[in-house]
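Got a structure here, written out as structure tokens. Questions coming.
Here the complex is missing one protein chain, while the rest keep their positions.
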Amino acid sequence: MNTTALPFAQVLEELRRSSPLVLSLTNSVAQSITANMLLAVGAAPVMLRDTEEIAQLLPAACGGLLINVGTLSREQAAAQRHAVACARAAGIPWVLDPVAVGFLRFRTDFCRELLELQPTLIRGNASEIRALAGESSGGRGPESTEESTAALQAACSLALRSGAVVLVTGATDYVTDGTRTMALGNGDPLMTRVTAVGCAMGALCAACIASAPDAFTGAAASAAILGIAGENAAARHPLPGSFAAALLDELAALTPSTVVQQTRILTPEGN
Amino acid sequence: MNTTALPFAQVLEELRRSSPLVLSLTNSVAQSITANMLLAVGAAPVMLRDTEEIAQLLPAACGGLLINVGTLSREQAAAQRHAVACARAAGIPWVLDPVAVGFLRFRTDFCRELLELQPTLIRGNASEIRALAGESSGGRGPESTEESTAALQAACSLALRSGAVVLVTGATDYVTDGTRTMALGNGDPLMTRVTAVGCAMGALCAACIASAPDAFTGAAASAAILGIAGENAAARHPLPGSFAAALLDELAALTPSTVVQQTRILTPEGN
Partner (left out) sequence: MNTTALPFAQVLEELRRSSPLVLSLTNSVAQSITANMLLAVGAAPVMLRDTEEIAQLLPAACGGLLINVGTLSREQAAAQRHAVACARAAGIPWVLDPVAVGFLRFRTDFCRELLELQPTLIRGNASEIRALAGESSGGRGPESTEESTAALQAACSLALRSGAVVLVTGATDYVTDGTRTMALGNGDPLMTRVTAVGCAMGALCAACIASAPDAFTGAAASAAILGIAGENAAARHPLPGSFAAALLDELAALTPSTVVQQTRILTPEGN
């Protein structure tokens, strides 16, 4: 039995007990799968567009906030800036998903601005994390063109500089706060053949952090939970359309004991 | 045989014969499932954003209009206000879905303004209906935290005051025009584990009202039709991802005779 994964099972239990409300200010492609992934795992989704409503709901009812810049507009950037300020004032954890930063200047400048506001977690693929850390100009778009291992050093320096936990997703997922790092090996390549699974993971991270003792544990738990659900879905459904439905089924059916049994931690915590 | 449900079977037949075009001005999360639910049952969806196009299409071609405030913006509120005026001028039935009203002031003020414009139907969960009737400040977001029975009195007073038929959805669905009330017992809890099924139901209500002798019958028919499809889908698919696809399958496969057989009316009409 994988005792290191026990805290992840506890995150899943707590998530289902408390059903945290996650406000997702995300791109227009990801909204439906983001809401469905949160509902499937046992959390509660909410999406708003109006700045006043965001300012009203966040401190009153939300356990977490996701900021995703996938289809950023000037208007959405203003709402996101405002939401981050509200979350910080209320002590609510917030996740930054810097989709496709690097080459695209508008979103890169905006994400660098948000970096100064101490995100609780930054979740990205290797090229996004490297670009945000200032190491490269990023890939050709939302899909990573680099292995996640290549971004580990960038992730550590980004974590130390920003104060955020950083989650680099890929064939191997890395979680780091700059001093300790964990590598997890769950998941399946099919997860990249369904649009916005990674974007929806940002919201799952927010729900897990709201249900965890700390952001590091919450981020690692979300990588384990989604990765295991993805593996189990791919084992039954090797094609992307039916896989997408099965991924939600597996998230809903996932038990804490399965999390303990299936989590693959590739490096001991604290290495 | 449930002869009280015969009119609902006739609504389904007429809906498939006439395939009413329903204009849905709805939230950004619900658009895809709303269009797919209308197509599955046999109606026709259309979504527009431009005010001039709305004003042109509504009187010329639409059988119904849905106004859903789930991700309301100032700009969308203006388009919705305009659409309601067009629908009223043309005598087209329109449905108000006051998502998450109560606590959130912007949408609550806007829905109260729309209330004065005599919606044909108001569809909401218990906390939304109570909030709109002025009885409470609503739940913590789009999910109802109250049983639908608790909202029955609020629904009646809201119906009498606004002139609308009111449909309160929950474990039991209530339809009331303020003088007569019907309770229906179809449905499955899985319908709340798929995002925007309730929002899509607002569009189904518009299609059913366009195919019914009156709004009361149309609203009750939509509760029966969606509830039966939900039960039959859940019997085969107990997890939310595959359930979502099965719900559309069951709506497409639903026959008028199944509607008659499976409709569960819990209180005699006119109690």
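Letters are used for the chains, namely A and B, taken in the order the chains are written, and counting of residues starts over at 1 for each.
By definition in this document, a residue touches a chain if its C-beta (ideal position, glycine included) is under 8 Å from a C-beta of that chain, and two chains touch if they have at least 3 such contacts.
What you are looking at is a predicted structure, and each value in this text was computed from that prediction instead of being measured.
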_Can you say which of B:A5, B:A234 or B:L248 touches the chain missing from this structure?_
B:L248
*Which residue from B:P45, B:G102, B:G202 or B:P256 sits in contact with the chain not drawn here?*
B:P45
*Touching the absent chain in the whole complex: find that residue among A:S32, A:T51 or A:N232.*
A:S32
*asked:* To test your reading of the contact rule: which positions on subunit B touch the chain that is missing from view?
replied: 21, 28, 31-32, 35-36, 39-40, 44-50, 52-53, 56-57, 60-61, 244-249, 252-253
*If the missing chain were put back, which residues of subunit A would it touch?*
27-29, 32-33, 70-74, 76, 100, 103-107, 140-143, 192-196, 239-242, 244-245
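Just so we're on the same page, only the chains that are shown with their structure count from here on.
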*Using mean C-alpha positions as chain centres, tell me how far subunit A is from subunit B in Å, no decimals.*
34
